[in-house]
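The block underneath contains the structure these notes are about, expressed in structure tokens.
As you look at this complex, bear in mind that one protein chain is not there, while each of the others sits in place.
What follows is subunit A.
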Amino acid sequence: MKRWKGPPCDIDSWVAFPVLSDEQSQDVELVEVFAAPILDKKETSRIVRELNAFHPLSGLQHVKRVRPCREKPHPLEVLVCLVSDAPRGKVVSVDSLLPSGGVNCNGLGEPFVVKVPARPPLTRPQFELASQHWPTSFHEDKQVTVALRGELFSRHQKERMQAYMASAVTAARAGMEVGMEAVGAAVVDPKTESIIAVGHDCRHDRPLHHAVMVVIDLVARSQGGGFYSFDGYPACRFTSPNSLQTEAGSQPYICTGYDLYVTREPCVMCAMALVHSRIGRVFYGVASANGALGTKFKIHARKDLNHRFEVYRGVLSGECENLHSVDDHIRKDRGE
């Protein structure tokens, strides 16, 4: 039997990794291109100039036109044209690829097919994979690189993040004790480093009262709105922000600039509720099977929705994992 309260968790025991868009996390897609050796190095600049004019390789601006060759008899290789743009024919020669005389083929060897990255790399891992195929340029987003290494947050920030997630975990346990699913959430104002609302799943009373929906309503209550009463649940609480911030209360996007900490990845309903509420960032402990912030969908990264936000997975992951595995046991015992 797992104990509820262990020693305080060490901030080195977990890492927050970014949940990136599909474009940022997909494998490197390749496209076939004819390349040819440059036999006479002195002809290089002329060949490149003439090829750029004749076959501009539009859409492949991220790929370098020429690559150096170390272990080959010729010094360089140049991209000639996309295989899909080449005239069809069984015998491929430089002359057949460059028929109309726009490019003087002096100094070019016989063409061969190479695979080059079809899209510009968006992350360092994508760049490293892409470069194995052909030299590729990369406009690095330093924050993404650091985040992918799990090094985006300072020790102070990690301590704060851990404290916020710990309050979500505590709420989840309180919810579990009154028969709810063990999910907890906290909404935080990162500017003031204060918790605005904390709550837990209440779905056995109200099927749509997932923890995220509960805290969204609690945030609304903290600003004079809100629809439900969670007075029966002492672990569902809110703090009204100080009077300086009341002008923010005049608009319905009340989660603007706030962060959400939730013990497990939200479902589609909750993920879209966070889009509607204009949440700032979302941190979750563990993934869930039908999760919509990384697992089944990436609602936070869709270009076709009017609000996007950063999502990080893994905050206090051990504690969140325990919470949900205990919850699974309880449900199995109940025969659910």
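Things to note:
We take it that a residue touches a chain if its C-beta (ideal position, glycine included) is under 8 Å from a C-beta of that chain, and two chains touch if they have at least 3 such contacts; residues count from 1.
The rule we apply is simple: contacts and distances are computed from a predicted model.
A chain of this complex does not appear here, and its UniProt-recorded name among "Proteasome subunit beta", "tRNA-specific adenosine deaminase 2", "Ribonuclease H2 subunit B" or "Replication factor C subunit 2" is "tRNA-specific adenosine deaminase 2". Considering the whole complex, the residue from A:Ala53, A:Cys69 or A:Leu305 that touches the absent chain is A:Leu305. Only one of A:Glu43, A:Glu77 or A:Asp217 touches the absent chain when the whole complex is considered: A:Asp217. Which of A:Arg119, A:Arg160, A:Arg281 or A:Lys296 touches the hidden chain is settled by the complete complex: it is A:Lys296. Taking the complete complex into account, A:Ala273 is the one of A:Ala182, A:Cys236 or A:Ala273 that touches the chain left out. Residues 206-208, 213, 216-217, 220, 223-227, 249, 251-255, 267-269, 272-273, 275-278, 288-290, 296-297, 299, 302, 304-306 are the ones on subunit A that touch the missing chain.
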